[in-house]
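As you look at this complex, bear in mind that one protein chain is not there, while each of the others sits in place.
Order of writing sets the chain letters: A and B. Residues in each chain are counted from 1.
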Amino acid sequence: MDTAEAIPRVSLPVVEEVEPPPLTFRQLFWRRFRRHKLALFAAGVLLLMLLYAVGGTIFFSEAEANYTDTGLRLQGPSREHPFGTDTVGRDILARTVYGGQISLLIGLSAMVVEVLLGIVIGALAGFYGGIVDSLLMRFTEAMLNIPQLFLLIVMAKFFGGRIPNVELAGRTFSGSVIVIVLIIGVTSWMYLARIVRAEFLSIKENEYILAARATGTRNLGIIVQHILPNCMAPIVVSATLSVASAVTLEAYISFLGMGVQAPTATWGNMLDGAYNYVETAPWLWIFPGLLVVLTVLSINFVGDGLRDALDPRTLAK
Amino acid sequence: MNDNHVLVQVEDLKKHFPITRGIIVQRQIGAVKAVDGVTFDIYQGETLGLVGESGCGKTTTGRTIIQLYRPTSGRVAFDGVDLTTLAGEGLRHMRRRMQMIFQDPFASLNPRMTINRIISEPLRAHNLATPKEQIERVQELLRLVQLNPRFINRYPHEFSGGQRQRIGIARALASNPQLVICDEPIAALDVSIQAQVVNLLDELQDRLGLTYLFIAHDLSMVRHLCDRVAVMYLGKIVELAHKDELYDHPAHPYTQALLSAVPVPDPTVERRRRRIILEGDVPSPVNPPAGCRFRTRCPIGASCPDEDPQWRDLGGGHWVICHQA
Partner (left out) sequence: MIPLLQVQDLTVRFDVLDGLVHAVNGISYNLNEGETLGIVGESGCGKSVSVLSMMRLIPQPPGKIVAGQVLYRGRNLLDLDDAEMQHVRGKEIAMVFQDPMTCLNPVLTIGRQISEALVVHTGASWEDARRQTVRLLEMVGIPQAADRLGDYPHQFSGGMRQRAMIAMALACSPSILIADEPTTALDVTIQAQVIELVKSLRDRLGMAVIWITHDLGVIAGLAEKVIVMYAGFIVERGSVDDIYGDPRHPYTLALLKSLPRVDRSSHERLATIGGMPPDLVGLPAGCPFAARCDYRVEHCLQENPHLRSILAGHEIACWVDVAGRHEPVTGREI
């Protein structure tokens, strides 16, 4: 490793003072996010949801959530079972807690898969251009043209029973959770990839990128140090909204019976279980349904707030 | 600057940007001949000025020399090594020794990076220092360009244009380069700041033994700073000489017109001046005139033949490309 030769000490007078920074990027961001009342409220609701799903375990154990007692089946909300019981006598409240964990976990994990795929593909296409871009974009467009639900169903059917159960954090997950996460992730990355590609195409033209090349920075360094940090805003917004869509998608597939399999609960498969009892036992679908709606709405509002707060036109000078 | 060692040899350098058309398959229908056959040497330790008006190709020349654009044809030898034959890691490695200062102090610094990371980027790119050494080196460089090292963790937008330009200079010097290409480094600065930055560049050259290619359109500043000057027009060099020789005895009609157009801050001189006013605008670099590029606007070009004019040696390092000089 070379060491730089010492620069001769220069006693030239130091020039001008610099003003104390008005506000850092982070402070500006918070100030603007706080102005979005709805987003703040929604963030609060989300926090509650998280608390509900995670903190609820203090009150119920998983075994309780899965405890069946057919003698208690289909009872309406009561003092012992505030959300009622389902078709095999399980307590719905407890199930929404554990189901919530799975649904949210699926949402977050799918988001991670999606974001990774989207960034990698979008970055490569946008940065290298030419043949690489053409190939990747044709592939992306092909994926976009296939109806997502169809793809989901096909992949769910195909991979359905093939993945074994997983042990994580003291809970046993049916292997279908992993399948669902992967499927949702693999069928949703295209939107983000296009956004990332567009950002890369435009940021690549900036003069500081040329300067980085002149400096001798490797391509990977340019991508990671220079371009990515400058397009975090749309990535963050997209990632947030994709959690919402993942939760919704999970509800869809589970409702169709192809999602997470029993006995692991998710809000989605609880809705599926309510299919035949829509009118006769509405508590079977109202509570999980409400939770899904609340969660998805809140995420969307927070996403809106984030998008405004991160608007690059007013953040960076 | 008595060293006659040639640091950079540019031979018949060309850079054409293709103009394409077509939806599925891109066909080339023409080219912007931004640089169309440029030849000159840069001596170690000197400041060579490259001047011309917009569209003459001087910025493209600078960028093509350090291979930010790959040449369409021609050769660039840096300290004996032909850069046009290098690629990938080999080229990247050479970049340590040749750096660039850009014109726009706002666009050439990444707004999301602290100036610490901006200035130390060359050190990271070429593995020149450990993280601890990097900070020390950045502080040294900041002092060298007369900025207070205290501000090492600030962002570019907190600094003024002149200060950002100094940051750009510090970055360019981080890897101890031999050659620095200054691409209009003061054009975007206020008049009183320009003098500060030019003095700094002068000072740094003396202390560090740098070689500059100074690309500019401000002919007054070029006379002050440069040792030799090359004048470009429409992608070609038309004249090259030591600075006093060029400014006092310009041989090419374009150089003469250019110099006569530069305003002088002295009303008595201005009153006495006779300006050579050129007709019309600069022709497009897509379809330059055949033969001498300047023929269509030259006050004495009516009688010139159709062929390309040749280099003429007027002695004392004064060269001109003209049929009539």
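In this section, a contact is a pair of C-beta atoms (placed from the backbone, for glycine too) under 8 Å apart; a residue touches a chain by one contact, two chains touch by 3 or more.
What you see is a predicted model, and the numbers here were worked out from it, not measured in a lab.
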Legend entry - Full-complex contact with the absent chain, from B:12, B:266 or B:308: B:266
Legend entry - Residue among B:25, B:191 or B:302 touching the omitted chain: B:191
Legend entry - Those residues of subunit B which, in the complete complex, touch the missing chain: 53-54, 160, 162, 190-192, 194-196, 198-199, 202-203, 217, 219-221, 223-225, 243-244, 247, 257-271, 273, 275, 277-278, 280-282
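Please note the rule applied: only the chains that are shown with their structure count from here on.
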Legend entry - Complex interface listing, subunit B residues touching subunit A: 63, 66, 68, 92-93, 95-96, 99-100, 102, 104, 107-113, 117, 121-130, 133, 137, 140-141, 143-144, 146-148, 151, 154-155, 157-160, 163, 166, 168, 171, 174-176, 196, 203, 207-208
Inset, instruction - Within their complex, state which residues of subunit A touch subunit B. - result: 1-5, 7-8, 10, 12-19, 21, 25, 206-208, 210-218, 221, 225-226, 229-230, 316-317
